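Removed: one protein chain of the complex. Kept in place: all other protein chains.
Letters A and B mark the chains in the order given here, with residues in each chain numbered from 1 onward.
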Amino acid sequence: MRRLLLQPLLTATLILIATTPISGLVLQGYSFSFHWQSPLFLAAAAFVLHLGLILGRIWSRNQFRPVAALRLQKGAWATGPEWRRAMSLLLPAIGLALPFFLDKYGLTVAILALIYVLLALGLNIVVGLAGLLDMGFVAFYAVGAYGYALGHHYLGLGFWTALPMAALLAAGCGLLLGFPVLRMHGDYLAIVTLGFGEIIRLILNNWMDFTGGPNGVQVDFPTFMGLEFSRRAKEGGVPIHEFLGIAYSSNIRNIFIYLVLFLVVLLVLALVTRLKYMPLGRTWEALREDEIACRSLGINHVVVKLSAFAMGAMIGGVGGVFFAASQGFVNPTSFTFFESALVLAIVVLGGLGSIPGVVIAAIVLTILPELLRDFSGYRILVFGLAMVAMMIWRPQGLIRPQRRIFLTGRH
Amino acid sequence: MIVGMAPEIVVQQAINGLVLGATYGLIAVGYTMVYGIIGMINFAHGEIYMVSAYLTAIFIATFQFFGLAYLPALLAAVLAATVLITALYGWFVERIAYRPLRQSTRLAPLITAIGVSLILQSYVRLSQGARSQGIPSLLQGSFTLNIGPHGGMIHITHVQFFIIVIAFLSMALLTFLMLKTPMGRACRATEQDLVMASLLGIPTDRAISTVFVIGAAMAAVAGVLVSLNYGSFDFHIGFITGIKAFTAAVLGGIGSLPGAMLGGLILGLAESFFSGFVNSDYKDVFAFSLLVLVLIFRPSGLLGQPQVAKV
Partner (left out) sequence: MLLEVQNLSMRFGGVLALRQVSFDVDWGSITAIIGPNGAGKTTAFNCITGFYKAQQGNVLFSPPNRPTMDISRMLGQPFSWSDWVQPRQALSKLGYQLFGGPHMICRAGIARTFQNVRLFKEMTVLENLLVAQHQQLNRYFIGGMFHTKAFRNEEEMAINRAMDWLQFFGLAQDANRPAGQLPYGHQRRVEIARSLCTDPVILCLDEPAAGLNPHETKDLSQLIRRMRSDFNLTILLIEHDIGLVMELSDHIVVLDHGEVIARGAPAEIQQNPKVVEAYLG
């Protein structure tokens, strides 16, 4: 019993010592004020946490754990259980109907959530499947957004032209970044991609003549088959509410963006799900598991890594185009390292490599902070804590990725 | 560019670069030692440096409040207190982000370390507020030297002089610790071969903790020195400085102690010349590009040894 309490007490003391200066003594100019409660609170929290960990360990030691039984799925090409097929029809229907029931604010949040779904799916390919820790993913997001914004500004590109072009541009940037970093392993790759993300942001910020620097660039709103979404159309154009004969509402534009975005998300979802079971996706996972073994099997790791980078970057770029379209304006503050960390947190929490997990995590992590506005200051703290906790206790993510089972009839 | 410049401006920039480089070198020590012993990058190291900058300001305010006015004593006390508390933070980082994952995949500790750096950043922001903070300028004045035939003047501020002296002393102390003490021997043995060292009864877990603590302490020294020099900081500084110090570590050859210092000095000089003579807006871009170039063309750095991948 004494030993049980001793360690947590030690931890609490150390936490008290460490946090007293930072959280207890708060700088006021060159002077300071003393808040004795916060370090005590932190120390108490550390005490409880450590005690809980020890108790948990004792408890789990006394538990008998059978080896996880294997769950069999139907044949090699079966579509999975009935409920899953029903869900795969129901969820898109709900998603498509959703914007008509949301107010302006709700729509903005929903669009943001979908953009993060895209980003997370893109990063999931790079980090989750191919095992390449890309910490500058925001760079591709920025390339997509600025590709559209600058393309519109200088070349007069519309949304529909910019979408594929920005996607290709981002994929090209992915290749460009991928090529030099191929020979590096995990950690180096992480820091180089991080540097690359910062380089892009700094260039966007400093190249005043071309990108407008911190002032950003205006983006034209998208049109649909020549119809515009503003109250009054520009010369020669027709606003869509007149065309449809309905009253003007500022929501129409966002509903449109939402619907297009939703379809794109579905498309990307189908793409990545299929990819997982194609030779290419299989090699990504194999590369994550063991690069040397991959090469011994005749797989060119250069091509495989580059394809993962390019595919992830392309999806990120598409996300960027939608971001620019929905905001109507882009500037470098939207593309800081924090965005990369956020998308990484989403992928980690959803479970590296698990597609449904990542989608759910993206939606939850975008909507939850909006609901908990009052605690917005604690958002990053909670993300950080969650990342650490997940990696230690559930490295597979909240939803464990399932492996496809092949029934071959031969045993 | 430099050829056409007046010599005193070049020398002045070189001195500024050396001072900057000395602090990069101190932070780079943490990266290089941790990489040497567990083969991983300590992503939270930049935030440790940021914490130490805050601690410096807090301790200056506290000690002055309690009436410690004699400058050398104040500086010594602040340095000691900051180093101690920051070292404690370094120890926490290892315990939380690295030790539970020793048997895990390579990706996992990287992600926990990113998590810890997010925690540290928001912890400081929540406690101290988002605005930038400052410290009073304690060391004022400068030495002025006459050089060159045209009577060109260069200035070395007292703070700059202090930085060079303290950085040199701490590196000397560190070298002594690593080469001459049992603790240093244990660390070096663990660095050579972790499994073998643990079979020989060396407490490898403790050696790894020690390395994190030493790295944090060196970052704290840098934190104190940089804060004294610039006087202001915010909770963002860890990120950029962290990458630059990492660049220094890679430049010198990651895993090598003298390499870290050399890399720091080279990076500091390069950055100082670049921002002085080319373009100061892009000095961060320059540093990052340098990192990418070194990693592509000479990943083993200047003093590191090229490694053959084991099959």
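The working rule: a contact is a pair of C-beta atoms (placed from the backbone, for glycine too) under 8 Å apart; a residue touches a chain by one contact, two chains touch by 3 or more.
Since this is a predicted model, take the numbers as computed values, not measurements.
Residue in contact with the omitted chain (choice from A:R84, A:K104 or A:R295): A:R295. Shown as candidates are A:V219, A:I240, A:I255 or A:A286; the residue that touches the absent chain is A:A286.
For chain A, the list of residues touching the undisplayed chain reads 67, 70, 72, 76-77, 271, 274-275, 278-280, 282-283, 285-286, 289-290, 292-302, 403-406, 408, 410-411.
Assume only the chains that are shown with their structure count from here on.
The distance from the centre of chain A to the centre of chain B, with each centre set as the mean of the Cα atoms, comes to 31 Å. Across the complex, chain A is touched by residues 35, 40-41, 43, 51, 54-55, 57-62, 65, 85, 88-89, 91-92, 96-97, 100-101, 104-112, 114-129, 133-136, 239-240, 243, 246-247, 250, 281-282, 284-285, 288-289, 291-292, 295-296, 299, 309, 311 of chain B. For chain A in complex with chain B, the touching residues are 14, 17-18, 21-23, 25-27, 29-32, 38, 127, 131, 133, 135, 180-181, 183-188, 190-192, 194-196, 198-199, 202-203, 206, 292, 337, 341, 344-345, 348, 352, 377-381, 383-388, 391-392, 395.
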